[in-house]
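Here the complex is missing a single protein chain, while all its other protein chains stay put.
Chains: A and B, in written order; residue numbering restarts at 1 for each.
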Amino acid sequence: MIRTLERICQAVEVIAGLLLGAVTLLVVASAVGRYLFAAPVPDAFDISRLMIGACIMWGFASVGYRGTHIKVDLFVEMVGPRIRRWVDFFAWAVLLVFVVLLTWKMLGRVESAFASNESTFDLRLPVWPVMTLIWIGTAFSIFTVAVRMFLIAAGLGTLDPEDPAEMRVD
Amino acid sequence: QETTLALSHWLPPTHPLQTTGMEMWIDAIEEASGGGIAIEIYPAQQLGAAPDHYDMARDGIVDISFINPGYQPGRFPIISAGELPFHIDNAKAGSRAFHEWYQPYAEQEMSDVTVCLVHLHDPGTLHGKEGQLLVPSDIDGKNVRPANGTTARMVNLMGGASVQVPAPEMREALSKGTADITASPWGSLFTFGAQDLVQSHLDVPLYVTVFAFLINTDSLNAMSEENRQVMMDHCTPEWSEKIASGWADAEAEGRQQIIDLGHDLYAPDDAQLQEWKDATAPLVDEWKQTVTDAGIEDADAAYDAFVQKIRDADSMVE
């Protein structure tokens, strides 16, 4: 069963990554269209920023599973593995609370976009489909964070990065 | 003091609308309430992004918010009548007239808040980084920062693409090259530091943007009877004109300041002006269509009433 859970989480990751690849191509295409053919792609601005939003929330699900959020490890490194496991569990429980609240409130935002006919600037395409995509990524995070909590509780995983250099931006 | 209200807007605190409009309005409310109402201003998107200000008033994140309904195209179709190009050319009497026209629709279109003031800014136009800006074809192939959903549609009809960022981010969009042209009233070029980034100006009163001040209805209901009355006494078409007036004057001065900088102003002749009017004419039909979809039974009558109101206030582009 654990295998299946992990597989699902990894599938979410790959979808998120491919989404990023697609947005990269979209931005490249619109830039090329604009400079080489003086033909700006209508709504490229709105669509690419919303699509990046979707990538980020799908990626958020991935990070909830991997445990690689930016966090301070200074204090947990001073305690033993038993306490550390409790701390890890607590930390991800807090993340779960955040993700549940976010999923709940964001659903309201999507509904409002749907009900009020919010649309893009140029072509007046409705924005709720992309917002729904964003929301699905957020909702998936509940699942991935819960899986990581389960792994921590079962002693099968931690929040320690496998390679401390990976995933760092500073 | 009985009530302290939080007012959020997204303009800089030095903006003429705050210094000559909101502060005067707040002083008048505080005085009329005998100190019973205090209003604290949170400027510059401190409490939320510009396009989120409607939701912020609705959700009680703040008590009063200042919105540009055009930042969320499609959401408030009726009020966008004020954004139609070549209609309104006067932000003072025009604001009063427009508020009077919109009042009956406010409860329908913005039902989950209390609409307090509805006003306009001094007519704006298009400002480009370089090159001629005289006829609609000069927009073709360009990226334009529109002022609202309707100018975005106009740009699109003329072969341009829109790059929608709120006014405070106009400068950044131009300097980064995200936008080649921006829509703006004249003085705002200085307010948002874009005067050095644009060299060409279409010299015609092209459009106005609509703004509104909204109050969270629960906040209003939580006030004492007297205080609520004071608030409603300051939510009138007359107050819409007053709050807009100082800003309108400041914007209008901007045109001369641009001329003093030696920029290129392109004034269309009659034939060229007609090109603009023809190019923007489909927007009126689009408006009628969208408000029909939104449940207005007789869109033609609504449009005619709008034109009549503005014309009666001597604020119509003829």
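FYI, a residue touches a chain if its C-beta (ideal position, glycine included) is under 8 Å from a C-beta of that chain, and two chains touch if they have at least 3 such contacts.
Methods note: contacts and distances are computed from a predicted model.
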item	value
Options "Peptidase S24", "TRAP transporter large permease protein", "Na+/H+ antiporter subunit C" or "FeS assembly ATP-binding protein SufC": UniProt name of the undisplayed chain	"TRAP transporter large permease protein"
Chain not shown: contacting residue from B:Asp89, B:Glu109, B:Asp122 or B:Glu169	B:Glu169
Residues belonging to subunit A that touch the chain removed from view	13-14, 16-18, 20-21, 23-25, 27-28, 30-31, 35, 45, 48-50, 52-53, 55-60, 62-63, 66, 68-76, 87-88, 90-91, 94-95, 97-98, 101-102, 105-106, 108-109, 112, 131, 134, 159, 163-170
Absent chain, residues of subunit B that touch it	6, 42, 46-49, 51-52, 55-56, 59-62, 165, 168-169, 172, 175-178
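Methods note: only the chains that are shown with their structure count from here on.
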item	value
Residues of subunit A defined as touching subunit B within the complex	34, 38-46, 112, 116-124, 126
Of all residues in subunit B, those that touch subunit A in their complex	55, 72-75, 77, 141-143, 146, 149, 152-153, 155-156, 160-164, 178, 294
